[in-house]
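To keep things clear, I will list the structure first and then write my remarks on it.
All protein chains but one are shown at their positions in the complex.
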Amino acid sequence: MAERRKRVDAVIIGYGWAGAIMAKTLTDAGLSVVALERGPARDTSPDFEYPRIVDELKYGVRGDLWQPLAKETVTVRHGVNDVAAPYRKYGSFVLGNGVGGAGVHWNGQLWRASPEDLRLRSHIEERYGKSAIPHDMTIQDYPVTFEELEPHFDHFEKVCAVSGIAGNLRGAIRPGGNPFEGPRSDEFPTPPLPPIEVARLFERATAELGYKAFPVPSANSSIPYTNPYGVRLGPCNLCGFCERFGCFLYSKASPQTSILPILVDRPNLEVRTGAYVTKILRDSSGKIATGALYIDDSGAEVEQPADLVILSAFQMHNVRLLLLSGIGTPYDPATSEGLVGKNYAYQMVAQTAAYFSEDVEINPFIGAGAAGQRTIDEFNSDHFDHSGLGFIGGSQIYAGATGGRPIDQMMLPPDVPHWGAGWKAGIRKHYRHSAPLGTMGTVMSYRDRYLSLDPTYKDAHGLPLLRITFDWHDNEYKMAAYSASKMEEIVRVMKPEKHATILMRPGMPYDVRIYQSTHTTGGAIIGSNPTNSVINRYSQSWDVSNLFICGASAFPQNIGYNPTGLLAALAYFSAAKIGDSYLKSPGPLVPA
Amino acid sequence: MRWKTGILTVGIVGVVGLLAAMGTSYVGDRYAGEKHLAGPPATPELVARGAYLARLGDCAACHSIPGKPPYSGGLRMVTPIGAIYTTNITPDPTYGIGRFSLADFDRALRFGVANGHTLYPAMPFTSFYNTTPEDVAALYAYFQQGVPAAVVSNRPSDIPFPLSMRWPLTYWRWLFAPKPTPFQPLAAADAEVARGAYFVEGLGHCGECHTPRAVTMQLKATTPKDGSAYLSGAVIESYFAPSLRNGGTGTLGDWSVEELAQFLKSGASSKGIAFGSMSDVIIHSTQYMSDADALAAATYLKSIRNDDAGKAGPFLYDPAVHTALKNGDASKPGALAYLDNCAACHRPDGLGYERVFPRLAGNGVVQAGDPISLISIILNGASTPRTKGAPAQFAMPSFATRLSDQDVTDLVNFIRSSWGNHASSTTARDVARVRKATRPNG
Partner (left out) sequence: MVKVPSIDRRTLLLGAAPMATAVISGLAGCSPRSGDAAPAYSPTFFSADEWAFVRTAVSRLIPSEGPGPGGIEAGVPEFIDRQMEMPYGHGAYFYMAGPFLTDVPPTLGYQLRYNPREIYRLGIAAANDEARKAQGKTFAELPADAQDGFLQGMEKNAIQFATVPAPVFFSQLLANTKEGYFADPLYGGNRGMAAWKWIGFPGARADFTDWIDQAGRAYPYGPVAISGARG
C-alpha cells in the first residue's frame, strides 16, 4: 500500500527545463508545488566543478550525467512488423537525468521555429499543392502561431542570456543576423562571441556564395548580464567541454544557472529527488488526475496527491508515462486509431569533415556547444523553393565543432587507417587542422513512425520499456542529400586539402550506434482538436483536463533546429494561461 | 618560624584579596546598568523595527543554529580554555530571556552583564554599547513579542573549573569595554554620516572583525577618534578581514559610496565580492538594510580618512602580464599555474567577470598587507552570498589537492604582482601554516 503524502496544489513530474519553468510560474501564483525528479539533485557546485568536470572519459564517453540505461532504456525497431531490440548502449541520442535534466548537458543552441514551421501542412499545401505531402506523411499545423509565441521565445532567450544578432527586428531585416527568422520584438540579450577559426572560414566561403551566415544563437552569455529573474550568469570561454558536460563557469544556460537560484528559498516549493514516477493517478471517472505515484530512493511506493499535474519528464518519458497510466488511447499504426505515441520524429543530420593543410590552425579544442559557430538558414524549413526537388523540409548548415576531445571528436580522413603506425601518424597530422561542418535537418512525421510500450523488455521496476518504431523515409534521404550537396559546395570554397561527408543514404537504415542528436520529438502532439492531438494549444490534455504535458513530445513533426526554444515557449505560453484562466476556473481551456 | 608566618601571611592576604576581588566583581556586576527602565508599549511597529534592528545586529549569526528554533542559542564558540555555547534569547521564561525586564535586556546588550555576571565578550557588547534607548526598546519588544518562545536549555560551557570562574571578566569589562553611552552624533556631523556611524560603530559591530585587538583581546580602537587602528583590518580565523579605511592599496580607497552600499546589500560590487564569514554577514544581516541605511553606512565608511589619504594614487592597471599570456609567454613564475587554475574565471587580464567572479587586479583583499585571505581562498575555495537582490550563488572550488605549497606560493606571488598589483610576497612556510590550520585533515 503506497504511503500517501499531504495533498499539494500541483505536482510536477520531471525537473528539467520545462519543469523548472512550470515550478517558477506556479509558485509565483502562490500554489504549493512538489517537483518529483527521479534522478539526483545536481548543482554547478559541487557537481560540475572544475577540474573534475573536464573529464572526457567520465562524462563524454561513459556518460555519468545521463540516465542509467541499466535501470531503464528504450527499445528500437525500424518497421511495424519488426521485433524491437533494447538500446543497450548509448549511441544515437543521450537521455538526461537528475535536476536540470538534459538542460545541464545540452549544447545551448537556442532557436525559435520559423513562422511557417508552426503551420507546416497549410503552408506546404498553399505553396506546393496538396500532392506535395505524401499520403503517409502525417504532418500537421500547430494550433498556436509564431506571433502568439513570440513574447515567450523572447522571454526565454532573456532568461538564458542568449547571444546572437537579430536578423529580423520587428520586420526590418538586419545585416549579420538570420534573414529568414520570424520577426523579433527585441534584439538578442547579449552579443555573439567571435567566430572560431572554421566558422571564420565558413563566413568567408558563404559570403562568396551569396549566403547570409550568422552566429548560432547561443545560450552562453557573452557579457556580464543579469536575467529577468535577477540571476547573473558567467562567461563562456569556449572551453570545449560543452555537450555531455555541466558548465563549470555558470555560463551555459541550464535550469541551475538561470531559474533555480530564485526557487531555492521558496517555501511553497518542495523538490524531491530520487522519486521515480511510475503512474499518473486518476479518479474513478478517469477524467481527473489525482496525483502521481512514485518509487522513492528506498524502494517504497509513495502517492503524491495534487490538484494539478504537470508532466515534464522529457519527450520520451512523457509518452511512456501516458501509456503506463492508460491516459488516452495508444496509437495503432494498423488502424490509425489512437493518438498517444503518434508522430514520433527525430533529427536528420549530416557532416562534412574538412581536412586543411598544416598551415591552417583550427585549434579544434576551442569551441562551445553553440558560441563561436556560424550557420546559414537558406536551405532550412521552407526558406527556399522546393519545386521539382521531390521533398519538403530542409537543414541549417553550420560550421564549428563543439570541442576537440580526442576520444570522441577526433576526425580523420578515410585514407588514415583505424589503428597502427598510420593511425598514430595521422592523428598528429590532422588533429589541429581538421574541422567539421554539419547539417541539422527537419524530420517529418509518418503513419509508421511512432512510440508504444514494448511487449517484452522491462525496466528495473518491472515496467514495460518504451518502444520506438522509426526509420528514415525517402523525404528525409532526399532532403539530407540536398543539404549535404550545399554543404559540400561551401566546403570546397573553404579549400581544404580533402573532405569527407557522412550522410544517410537510401538503403542505410536508422543506426542507433552512432550519435546523431538528442532531438527526439512527438508522441503527445499538440493540435486543434481531440481527433488530431493529445494536448491542446495550452499543452492541456484533451483527456484529463488537470494534466498539462510539456516538452518536445508536443511537436507534430520536427523542425530543423534544436527544440528547446520552442518547447520552452510552449511551456511559458501554457503557464501564462494556467495563471490567467485555469487556476480561476479549472477545466478544459479549449472546447473539444 | 618566620618563614611559616610569612607563608601564612601571604596565604591569608592572597585569599582575602581573592575574596575581595570576587566580591567586588559580584557587586560590580550586580549593580551594572540601570535598575529600572521604562519602555514604550510593544506595538506591531515597534516589534517590526526591533526585527529590523536584530537583522542589523545579526543576532542570529550567533544565537540561531540550523535545526533548532530561531534564537534558541547553542552555537559552539571555541576559546583557548574551552568551548562556550551561545544562549537562548527567545522569550522562554525558563531558558530564555522571558523574565528579563527592559533594564535587564539593556544591561546585557550594552553593559555586557546578564544573570549577575559579565558576559564573555564573544557577545559584542563592546560594540552594542552605543545603542539608543529607543532602539534598545524596539529590540526588547521584538525579542519578547516577535520571536516564538523556544523551550531549549542552555548548554553550559566546556571550560573546566577553575578557569570557568567569571569574575575576571568584570575587570576586563571595566578596563577595556567602552563606556555604555547611547550614540550622540558630533555636532558638525552630516546626518547621513552620523546614521552610518551609529550603525557601523554600534549594531553592525564591524570593528569586532575589522579592527585589530591588543594582546589583552580588546579592540585597539572603537571609533575614528581612537586613531588609525580603527577598522584597519584584522586576522580572523585564517582570513584577513580587510581594512575599511580609505587610503592606498588594500583599503576601500578605490570604492565609491554606491559600490559599497551595493556590496552590503548584495555581497558583490565591481570592486569585490564577499567571502568567508562576510558572506554570512551579507546573507543574514546587511542584505536586509534599507537602501538609505546601506548608503549611510557606506558614506560613513568613505568619510574615515587616513592622515596619508590622497597620497597614494588610484590603482593603475598594467596590461603587461595579460599581453604576455595572450602571446604565449607564461614564463613569469606562477603564470602557468594561473592559466591552469584561475584564468577561466578570473580571466587572463585579472579583471574577473563583474559581480560573478571578482577581479584580482586592484582588488583590496588581494593586495592587503597580509596575504592570508588569498592563501585561504585558494586552498579552501569560496562561495559568494546568495541574497534576494543577487540570487545566483557562485562557488570557487578548493585547490588544496591540486596545488602544492610551492604552487600556491608562486600563484599568490604572481597574483599580487601582476596587472598593476604591488603587494608583498608570501612563502611556502606561510602557505603550509594556513593549510595546516584550515585543513587539519589534509
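Per-chain residue numbering starts at 1, and chain names A and B are given in the order in which the chains are listed.
Assume contacts are C-beta pairs under 8 Å (C-beta built on N, C-alpha and C of every residue); 3 or more make two chains touch, one makes a residue touch a chain.
The model shown is predicted, which means the values in this text are computed figures rather than measured ones.
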Could you tell me which of A:143, A:195, A:496 or A:523 touches the chain that is not displayed? A:195
Identify the residue among A:145, A:329, A:363 or A:501 that touches the chain left out of the display. A:363
Identify the residue among A:241, A:331 or A:482 that touches the chain left out of the display. A:241
From A:51, A:183 or A:413, residue that would touch the chain that is not displayed: A:51
List every residue of chain B that touches the chain not included in the displayed model. 61-62, 64-66, 75-83, 120-122, 159, 168-169, 171-172, 209, 216-217, 236-237, 275-277, 279-280, 283-284, 322, 325-326, 328, 330, 336, 339-341, 343-344, 347-348, 380-383, 385, 395-404, 407, 438
Kindly note down the residues of chain A that lie in touch with the hidden chain. 45-46, 49-52, 54-57, 61-63, 68-70, 73, 76-78, 83, 85-91, 193-197, 199-200, 235, 237-241, 248, 360-361, 363, 365-366, 372, 404, 406-407, 410, 418-421, 423-425, 427-428, 431-432, 456-458, 509-513
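Quick note on the criterion: only the chains that are shown with their structure count from here on.
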Between chain A and chain B, what is the gap in Å from one C-alpha centre to the other? 49
Going by the contact rule set out above, which residues of chain A touch chain B in the complex? 44-46, 49-51, 224, 229-235, 237, 239, 248-250, 257, 261-262, 264
Along chain B, where are the residues that touch chain A in the complex? 344-345, 347, 353-357, 383, 386, 389-395, 397, 402
